[in-house]
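All protein chains but one are shown at their positions in the complex.
We just call them A, B and C in the order they show up, numbering each chain from 1.
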Amino acid sequence: MISLGLLGAGRIGQTHATALLGREDARLAAVHDPDTKAAESVARRTGARVTGVEEILADATVDAVLICTPTDLHAAQAEQAAAAGKAIFCEKPIDLDLARARLCAERVRPAGVPFMLGFQRRFDPHFADLRARLRAGAIGDAELVQITSRDPVPPPLAYIQRSGGLFKDMMIHDLDMARFLLGQELQVVSATGAALTDPTIGAAGDIDTAVVTLRAAGGALVVISNSRRALYGYDQRVEVHGARGLLAVENVPTTAVLAAGAEGMTRQPHQPFFMQRYAEAYRAEIDAFLALIRGDDVAVPGLDDGLAALELAESCQSRARDLRAKTGQ
Amino acid sequence: MISLGLLGAGRIGQTHATALLGREDARLAAVHDPDTKAAESVARRTGARVTGVEEILADATVDAVLICTPTDLHAAQAEQAAAAGKAIFCEKPIDLDLARARLCAERVRPAGVPFMLGFQRRFDPHFADLRARLRAGAIGDAELVQITSRDPVPPPLAYIQRSGGLFKDMMIHDLDMARFLLGQELQVVSATGAALTDPTIGAAGDIDTAVVTLRAAGGALVVISNSRRALYGYDQRVEVHGARGLLAVENVPTTAVLAAGAEGMTRQPHQPFFMQRYAEAYRAEIDAFLALIRGDDVAVPGLDDGLAALELAESCQSRARDLRAKTGQ
Amino acid sequence: MISLGLLGAGRIGQTHATALLGREDARLAAVHDPDTKAAESVARRTGARVTGVEEILADATVDAVLICTPTDLHAAQAEQAAAAGKAIFCEKPIDLDLARARLCAERVRPAGVPFMLGFQRRFDPHFADLRARLRAGAIGDAELVQITSRDPVPPPLAYIQRSGGLFKDMMIHDLDMARFLLGQELQVVSATGAALTDPTIGAAGDIDTAVVTLRAAGGALVVISNSRRALYGYDQRVEVHGARGLLAVENVPTTAVLAAGAEGMTRQPHQPFFMQRYAEAYRAEIDAFLALIRGDDVAVPGLDDGLAALELAESCQSRARDLRAKTGQ
Partner (left out) sequence: MISLGLLGAGRIGQTHATALLGREDARLAAVHDPDTKAAESVARRTGARVTGVEEILADATVDAVLICTPTDLHAAQAEQAAAAGKAIFCEKPIDLDLARARLCAERVRPAGVPFMLGFQRRFDPHFADLRARLRAGAIGDAELVQITSRDPVPPPLAYIQRSGGLFKDMMIHDLDMARFLLGQELQVVSATGAALTDPTIGAAGDIDTAVVTLRAAGGALVVISNSRRALYGYDQRVEVHGARGLLAVENVPTTAVLAAGAEGMTRQPHQPFFMQRYAEAYRAEIDAFLALIRGDDVAVPGLDDGLAALELAESCQSRARDLRAKTGQ
């Protein structure tokens, strides 16, 4: 029986706590959140006790921690947990600052504790299925990868301002997806963006629409396009074109209802946002984390993956800035 | 070079005339229609001469006739054309009256001329592809056939009154399709209908909605459902469920445009009606007729198919009437 | 906090127990199953105690029971639970024998306890969405309903022999769906079946393929087709054609992966079977049962629905037998 402590009882922390319910191999033992009500609600639903971060880390019966706190706490808490010998599940990113993230990795690695970063899309059954087929050779070598990722609505400006910008906050998932699917390192060929959905986003120095081209070590071209706004739901598509065919993940509709009338055949909007679209992925990543702790042979995104995605995002950001400086675009 | 005469220059006659344009193996030599303007328009577009039915049948240089006149002329004209030794393409049905249709068949057969009935759906590339796969064993034995056929709007009441009723006018195509796909004779298990779209149809003694169940000689069950009205276009679907899978023909949209918004993902309505949906079928059936005349090994619907479909339609009609008499349904 | 007892810790009992995890408004207090291991496994996962049926019914702290035992125990246990004043969730059917089911209803009704029958499809979000649109007038009056329901593989012969036959075991869900969607009573117009997938099913006196036509009180025609075998997954489709359009529930694929190659564009098979296809429905029906116990205004399938569906299934069965007797079909 693996015993876990939860740091942060917000939306994602609650999701992970739910994934631990009813298991015979693991249980949530403790939860901390400065918002006591949030922590107590998780406690009531799971039987965990409400306590402090230090208590959780000092508790020898706690095997692992789930770091679901605000981003600027991730690195320090991961370091403390590593020092305490706990297995670590850390929501992405390690840190918005690449140097700080690298430092965290340097400090955590020597502890030798199991570490997993919350790139949940890797555990989405749709993307995982695509990757398994690709790896099994279903379409030969990948040649052209297209990732389309669009949020339903732009986040509040306050969020944008703390987010690290579109490339680090949003496209980082797609950059990780490209690395995950291809199993190859990538180089940025070009990056460009624009503030088209909301002028206040541009005024805040960020963009809401972006296109990035990359080249994989094996030669494949990768295009990622992002938008912060899509009226038809959370648009999450990937396609990999290869020598012997194509593999794609299409969008997942809210329901399988078709409504037909004079205007045509209308299927339902995509899942509203990531909590719904990746509900199964969140459950599966907790399964993977428990397997990692048990020492099973399971592939999970780690510190290197977190750093690599962050480096790509930073490279995109500086390319887009250079372009803007040079051409005004 | 095969030389053809066209009897009837209405919509369907014009379609066949167009299919003969630019061919090196056939040409439309003559056209007749009591509506001289219609005949002259075909003549201008094709180079055919406008003339009378008797002249066409008496013209030794005319190899074949296309009978595209009103239904009540079909049988007599087919008999005359057979007597004149012409190859015959006759729009369906032979006649609305089964006894008259049988008489026509008895009179035409001895002439030994090539005869083809215009069950154009057999030449639709979609249905023909399904049938070829079925015959090639793609899904093993057929077990359950579902044919869904819905017109976009009910015809005018005047048409309904002369139509012979839904079973003979509309479902006859689906009954022929079931025979065509399965290559087996069918028995009617049950037939029922209702006047739901327009009370004047019911008042005229006809129905606009119907469901028929049949059983094929090989054991497969067949369900056909019809409606005279579908706001989303001309609904033409077939599916054959078999021991090793399913083959279906889905609807053909007017365009491949997808429009997405808050209400969902909207694809275009189906083709508006049979002239558009079966445009390719009309061309292909003329190809088949010319091949038949040349003596090629080509399967076309003939007199027996016309009689068999009409017998089934009549059986449906009497079953539905019996049910109504017995139960008021 | 609602306290529940579970009778029967098999597959479906476990599913309901899981749906109760982590709730702040309800908990599984007790579980019984003659298979002690199954009961203990549920107990470990939920904190419920393992005990006997009598103890559960006698326990004043238990508010409700979930009857998930074999079919032939349903009626008696429902009667005992009603006598004990418990709210009752009972898996369908009440009983395979219509007279016994009616007797059960007569005995349970006077107790006035909340009663819900496990027609889980009513809680499927797809069908519920279709129904809500239909009721809101999206397509006007329903005219033609087509329900297609195919299991992936025939059940073992031993199951078939105890099942009550295809109409009571399988089509009963579709008959309930038609009543649920239309909100009208139905009359059987015709029913026919065949044993096509496996001769041993026919030898056992059952069928594996069936087509039923019904007529709703409001005039709509309903067609239901069933097969016990579909290689491409659990085929669960409904479409309602109305005066102003069509509403359908399409199949739900196992994943959103598209694989394209020389043979075409291949999407994934449907969900494998009912436990996967209706996973959300099983959760939602427990929500509804809890709401029913709380006295919320919630519509659930009750005793009358169970009887009505069973009566229709029995009517189908006798129609199909009569037809076979008369025509050998």
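Please note the rule applied: contacts are C-beta pairs under 8 Å (C-beta built on N, C-alpha and C of every residue); 3 or more make two chains touch, one makes a residue touch a chain.
A quick note: this is a predicted structure, and the numbers were derived from the prediction, not measured.
Interface note for the absent chain: among A:His16, A:Arg150 or A:His173, the touching residue is A:Arg150. Touch with the chain that is not drawn comes from one residue among B:Ala203, B:Ala217, B:Ala248 or B:Met275, which is B:Ala248. Interface note for the absent chain: among A:Arg109, A:His241 or A:Arg321, the touching residue is A:His241.
The chain not displayed touches chain B at residues 17-18, 21-24, 41, 44-46, 125-126, 129-130, 133, 138-139, 244-252, 255-262, 267-268. Listed by residue number, the positions of chain C touching the unshown chain are 231-232, 253, 259-269. What chain A contributes to its contact with the hidden chain is residues 141, 143-144, 146, 148, 150, 187, 189-190, 192-194, 196-197, 209-211, 213, 215, 219-221, 223, 225, 227, 229-232, 241, 243-246, 323, 329.
As a working rule, only the chains that are shown with their structure count from here on.
Measuring from the average of all protein CA coordinates, the nearest chain centre is that of C. Averaging C-alpha coordinates per chain places the centre of chain A 57 Å away from that of chain B. Residues of chain C found to touch two or more other chains are 244-246.
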